[in-house]
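Removed from the display is one protein chain of the complex; every other protein chain stays in position.
By written order: A and B. Residues from 1 in each chain.
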Amino acid sequence: MEFFLQQTVNGLTLGSVYALLALGYSMVYGVLKFLNFAHGEVYMFGAFAGYGVLTVLGGPTGLIVPVWLALTLMFVGAMVVSSGVGVALERFAYRPLRNASRLAPLISAIGASFFLQAAALLLFTANSRSYEAPQLIPIENGLSIGPVDVWAVRVMVIVVTVVLMILLTWWVKSSKAGKAVRAVSFDAEAAAMMGIDVNRVVLVTFLIGSALAGVGGVMVGLVFGRIFHFMGFIAGLKAFTAAVVGGIGSIPGAMLGGLLIGFAEAYTTAYISSTFQNLIVFGLLIVFLLIRPSGVLGRPELVKV
Amino acid sequence: MSNIGVDRWVAESSEHGPKGKGWTAPARSLLDRVPSGWKLLGFLVVAAVYPFLVPQAGVRIGITALLLAMLAIGLNTVVGWAGLLDLGYIAFYGFGAYFYGAVSSDQIGVQWPTWVAIPVIVLASAVLGALLSLPSRRLVGDYLAIMTLFFAQVFLEVIVNYERLPGVDTNLTGGPNGIIGVQPWQLFGFPFDTFNRNYFLLLVLLGLVIVLLRNIDQSRTGRAWRALREDTLAAAHMTTPVNRLKMLAFAVGAAVAGLTGTVLGPVQVGVFPNNFQLLFLITIYAALILGGLGSIPGAVLGAIAVAFTPEILRNPGIAGWLFYIGVVVLLVTVLRRWRMVAAVLAGVVVLGYLVRFLSLAIWDETILGAANDTFLSGILDGWLLILGPASDVVSNYAFVLALAGVLAVTVARGWRRGALLVPTIYLAILVWENKLSLQDSVTRQLLFGAVLVVMMAVRPEGILGTRRVEIT
Partner (left out) sequence: MALLALALVAAACSPSGEGGGSTTTAGVTTTEGETGTTAGETTTTGGQPVDTCEATIGFMGPITGEVAFIGEVQLNWFKYALDTWNAETGYDFQMVEADTQFDVAQSATLAQTLLDDPAVLAAVGPAGSDQVDSAGAVFEAGDPNFTFISPSSTRVGITAQYQGLYRTVPSDADQGPTTATFLLDQGATSVFIVDDQSSYSTGLADIVQQQLEDAGVTVTRESVSQDLTDFSALVGTIADDTSFVYLPWQVAANGQIFANQMAELGKEAVIFGSDGMDSADFTQAGSYIAAFAPDIAAVEGSQDLLAGYLEQYPETNTFGPPVYAAARVIFEAIDRVCQSGATPDRASVQAEIAATDQATSILGSPISFTEDGDLAEGRFFIFQIQEDGSKTLVQ
């Protein structure tokens, strides 16, 4: 039982990060109907921004401000930088391709992804860096859930993710801008005719999706520790998977998809085999998609003829 | 032109598209008038002469381009014609390569003659492709894409961990080490054991595949694929056998990939899991889309562009030239008026001297280093601020600012654009000389990425693609 609980916490943490990233993919897909392949790079820049803020504030061992303030500033810094990168991506790599075929932005995104990785190599060098989170928040600090001790950072990751998701759901459902996003993702042309500024909606979507990726970047830095120029590529793949499995374009779907993959990875390693983790997880996902061809919450596409 | 089942309008559909637009139009319309058979012949002749004009490494790069062209053409069948987004394509390439490797090396002690191995492998790849097409009966669009991607990942995992699979006792795939010592093709006692021979082998295969696929494309099957791509539902209502066509597209694509794989092993004298990573799949897609989805000449051209661009950029001298030519081209195309160009250039020169003068007034000369040894170093030495030690922080700032400047220039209008160009160009040169030209390999990746983005922005439909209206 203790073992199971422990692994559940592990899966939940991992799933939270995947979910935050998957949201970016799903939101952009909802509005523009293509995959923002460079989203992983946005997340990577967020992670480095958080590291930059941490360094400016004196580093993990010599903080000049209280820990909570440092963490807040790190998140804010990451969100600002990530959304800056995200918006620039939209403006310069994707907007010229708005009316092109669906695969054209994919290549543009790949180009942007190479470019951003190289830029990160030039700016930050190839050495991986560490937030050294255990220095910030000692491993002893945490929460006891039954027999299991959970590190405070993990608790924070899960709580922040849940809060962000509730906020996002509320925003999309109730706010005016959120309604505009939904309208555009339902039918961009009709929305434009109703007087919705599509460019603005796209911008807002990128802004929010990228900011969430920035948060994800800092979280990964805090829980798992290692940040490096290539991290976006790997995490992006998982998050993209999560978005599709959840039902691409669906916001709650992305959250569920992220968690699903997080749990699948944790339990597979725990109960079956670490060697075949990927094999089994991907195998399971194939079977899953065959049973539900449009993901967890994706609606089957209705085709107008 | 009166074959049964040929509709004239459909048969000539490629001629109905918009013509005569853009600056490449004259060249394109000229190209259109040349019969495709002659185009192919022309390409083959040029390609056949190529290896005699370049050093061995050039041939090696030519082989890379040909491999990529074969793969792009095969992928085009699935993605460009049938409209099925197949991200598992790389697995068939891997399957062919590993299959050939296993039966043509000492790995499991089996040596098949080439004339047995190749047909078997091509057939097996096609069957595997047909199997992968089964999910496409239920899954569409991105869901099919991700499903096939999973398949590619599963393939890779199996390759790497084969030996550890339960119940396996032969080391068929060599695990992470791959298979080494793969023997070359040998036909009628003639071994294809040098770069040149493999190059020509690939060229012949490419020619055959092109002819074959072109014939399929112009047959009923080809038209049915396009019907499938444009509107599956409508096609189904016209009694097109949708599922069988999907299966055929997957099988043909897989067969071409498998065939290509059999040449990879001999060229490399080995096959490794590393050959079939996702990044390479992306490269194939880049070649196909860059060249123009749906077009065979486009796929070949795209493959050549993708294979050669990074190699051209590899030479630091050429990269330097390209950079300065790029700056000038940017200036001319962005400003369009010679007076403005001259004004901006003058502004850059003045700014350079100003910055140099001010910095030397504030700090002493110890901050200066010498310019990198390039064709411009004589001019640059006296003008540019070449930072000696401690330049990293400054050049990092300059790099980010220069990027911001370039982005801002594309948005700004009128005199603001000119004004922005002055500091942007100065910063760009500063960063180039202080940072980028010293880190060849990273800069190469940076430029390659930028080239991809710019090319797509300039021609979203690809070099030889036709602009299509997306029906949503």
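The definition used in the following text is that a contact is a pair of C-beta atoms (placed from the backbone, for glycine too) under 8 Å apart; a residue touches a chain by one contact, two chains touch by 3 or more.
A quick note: this is a predicted structure, and the numbers were derived from the prediction, not measured.
Residue in contact with the omitted chain (choice from B:L387, B:I429 or B:M455): B:L387. Only one residue from A:T161, A:T205 or A:N278 touches the chain missing from this view: A:N278. Interface residues of chain A facing the missing partner chain: 3, 6-7, 10-11, 13-14, 45, 48-49, 51-53, 55-56, 77, 80-81, 83-85, 87-88, 117-118, 121, 123-130, 133-134, 139, 149, 151, 220, 223-226, 228-231, 233-234, 265-267, 269-270, 273-275, 277-278.
Think of the hidden chain as still there; on chain B it touches residues 55-61, 64, 160-161, 164, 175-178, 180, 194-195, 267-270, 272, 274-275, 280, 311, 314, 369-373, 386-393, 395-397, 399-401, 403-404, 434-435, 438-442, 444-445.
One rule holds for everything that comes next: only the chains that are shown with their structure count from here on.
Partner chain A is touched in their complex by these residues of chain B: 79, 135, 138-143, 145-147, 149-151, 153-154, 157-158, 161, 164, 231, 233-234, 278, 282, 285-286, 289-290, 293, 396, 399-400, 403, 407, 410-411, 435-436, 439, 442-443, 445-446, 448-453, 455-457, 460-462, 468, 470, 472.
The touching residues of chain A, when paired with chain B in their complex, are 29, 33, 35, 88, 91-93, 96-97, 99-108, 110-119, 121-123, 237, 240-241, 244-245, 248, 275-276, 278-279, 282-283, 285-286, 289-290, 293-295, 298, 301, 303, 305.
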